[in-house]
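Let me begin by handing over the structure; questions about it come next.
Note that one protein chain is taken out, while the other chains of the complex remain in position.
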Amino acid sequence: MATITIDDKEYTVPDGKNLVDAAAEVGVDIPHFCYHPGLRPDGNCRMCLAEMEIRPGQYGLITSCNTRVKDGMKIKTDTPQALSNRKGVMEFFLLNHPLDCPWCDQAGECRLQDYSFAHGRSESRFVETKRVPPKKDLGSHIVLFTTRCILCQRCTRFCDDIAGTSELGIVQMGSKSEISTFPGRPLDNKMSGNVADICPVGALVTKDFLYKPRIWHYEKVDTLCTGCSSGCNITLEVMGQKIYRIRPRTNLEVNQYWMCDDGRFGYHAWQDVDRLKTPLKRVGDKLEPTTWPEAVRIAVEGLSAEGGSQTAVAGSPMATNEENYLLRKLAHLALKTSHIGLHRKPAGETWVSKSGFRIEGDKSPNARGAAAMLGAEDMQTVFDGIETGTVKRLYLLGGDIERALSETERATLGKLDFLLVQDVSRSELVALAHVVLPGAIAFEKNGTMTHVGGRVQRLAAAFPQPGGARMDSDIIHYIGRQLGADMGASDPQTIFDEIAGQIEGYAGLNYETIGKSGAMTRGAGSSEAAGG
Amino acid sequence: MALEFSPEARKRADEILSRYPQDRKKSAVVPLLHLAQEEWGYVTPEAMVCVADMIGCSPVKVAEIATFYPMYNKQPVGKYEIHVCHTLPCALTGCAEVLGYLSEKLGLQPGETGEDKRFTLKKIECLAACDRGPVMLVNKTLYTNLTPEKIDDILKSLE
Partner (left out) sequence: MAAPISVLTKELRENPRLADIDVYIAQGGYKTVEKVLKSMTPEDIVNEVKNSGLKGRGGAGFATGMKWGLCAERFPLYLCVNGDESEPGSFKDRLLLEGNPHRVIEGMIITCFALKINLGYLYMRGEFFQIIDQMEACLKQTKAHGFLGKDILGTGFDLELYPQAGAGAYICGEETGLIESLEGNRPYPRLKPPFFPAAIGLWGQPTIVNNVETMAQVERILDMGAEAYKQIGSADSTGPRLFGMCGHVKKPGIYEYDSTVTIRELIYDVAGGIPGDRKLKGVIPGGISAPILTPLEIDVPAEFGAMGKIGTMGGTGGMIVMDETTSIVDALLNASSFARHESCGQCTPCREGVPWMNDILRRIKEGKGRSEDLELLLDICVQIHGRTVCVFGQAPGVWPVRTMIVKYWPEFKACIDQKRLVVLPVDESYLKPDQYEFVPPVPGNFRLKPEAVAAAGG
């Protein structure tokens, strides 16, 4: 650790830490534009200049973003020079900047606005002609309002060093410089949306968010992306039970500062899909809407036939740890069956960026957690059971709007006497079921999921289930009780406390310790390398 | 359709690339763009892709270079590209008159190329020949101590 002085106050900070970060840690804001903790420092905006003691009593200007803390360092961020510099830099930025605030997407989360208010002039001294370069469509997701760009180079550094795809460059020279792509080579990497996050002004914006309502209208919900097993931490911006934007949350252990485009823009598919809003029952070769009491009655009758020993349950990698745990509890307590499976999704290719950011090939968020909860890795034993006739009935969790079934799966499931499917849309699983219970999507759930590396993290619900759909944990709990079992607590937080006591690797964890950034599980079923 | 250097130019390009350590091919971008301009008259996006492939980087990184430096033309120029220095020492010794005279004789404003594609007239910054101003480059040849008479002789010699 190092002891440093900022504006005549002493602080203890990690030795060698970046000065902007160290100052932020102790509550001192050193204004900056081009610096970003996830990118190498560039020092081009000049906003972060502060004064450092270079000789006893003598101070000189330094670039804070490019300076590492050393024991005994003395910094002043509020000298006349430092303040005059900020005012000057703000004036320079705004010389050619268009007065777009009323319709610029960045309004409300714009550094130019914030710093202008804090450090800038209230009137412009510029009476010359502004530059007006035209705006550019950079790729599938990103638009560049060139007039607003301050050439901080965060976007080019991102494409070069993080994505590794180098689609962006700066063309021309001097004050005519512009961000650009190469003709015929648009900005189309798998993480392109991040450039709009890191752009400190409204120059780079996503087409997805273009002209949507102002950011202060939204309720923010911190949760997880469920597009793959990377478990990226995200924040939803919600209004009127609809998602308007998704952005990554910083978690240095999981996704650093980033998320991929599939996750960022994929919420439309979930919001637009035709949801199951009532239970369904099979009548002939059709599925018809029915009531909850009726659906539950059929479910209980079907599952408990012949004492339940020939009934299997199959959890889902789309469902939370709590949901999968409850399903196993139901199997043990209510059905007294040992036939437990996990209906995994076949994995595709994993993509790794230059910086090591991963988009996992497993497009389900909780295969690892589900396997630990269920004590089952896949459907092998259950399918074998169906083939040999020892399994005749199945309670299957779905929840994936894109899960296509293989011919083998379809054939095997077709041999069941009774299939109860809990799902969110009319999926291929639903088409095979005898009775269907409408569940929730990730945006409507509270609970935890465990990412591919063994970190257990919290999901938070952003809005309620539509129509007659219910939270899956509630449904499983209810079915269990109707089957006569004491299912214990029904709220995810208490269920997790039970998990901590029961499932190896989850000991000592609870919602408090998991917090907003998750916690590593350990031992069998978790990552050895994590240690703790 | 990918542009390729002629065998002659390819040899020259290989010699240029050999001047740098194996893993530092990007250093050749400036000389290779000069070579491309020699080969094809000016630097097109296709030429940038060709150079990018040779040095193993994405084409926009070559565009960054090609659009930064003034010597690379992104549009075709006339057979004779004239650069007249207009920085202070030459300004003091009469470049305004020279530029005006040339402009009149060629019927071109600085920045323009003639319809007949013979001449392009441009202004340029200091050419480091300040004791012999006004000066101008005609393609690669430097002409110094310019006067209207001298300009007449030079233009005549370019017939």
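Labels for the chains are A and B, by order of writing; each one numbers its residues from 1.
Everything below uses one rule, namely that a contact is a pair of C-beta atoms (placed from the backbone, for glycine too) under 8 Å apart; a residue touches a chain by one contact, two chains touch by 3 or more.
Nothing here was measured: the structure is a model prediction, and the numbers come from that model.
Although one chain is omitted from the display, it touches the following shown chains in the full assembly: A, B.
Set against the missing chain, the residues A:Ile4, A:Leu39, A:Ile75 or A:Leu151 yield one that touches it, A:Leu151.
For the options B:Lys26, B:Lys74, B:Lys105 or B:Lys150, the residue in contact with the chain missing from this view is B:Lys26.
Chain A meets the missing chain through residues 41, 43-47, 49, 61, 63, 66, 84-85, 88-89, 91-93, 95-96, 125-129, 150-151, 170, 172-177.
Taking the whole complex into account, chain B touches the unshown chain at residues 19, 21, 24-31, 33-34, 55, 57, 64-65, 68-72, 86-89, 91-93, 124-133, 137, 140.
In the analysis below, only the chains that are shown with their structure count from here on.
The touching residues of chain A, counted against chain B in their complex, run 165-173, 180-185.
For chain B in complex with chain A, the touching residues are 45, 48, 57-61, 63-64, 67-70.
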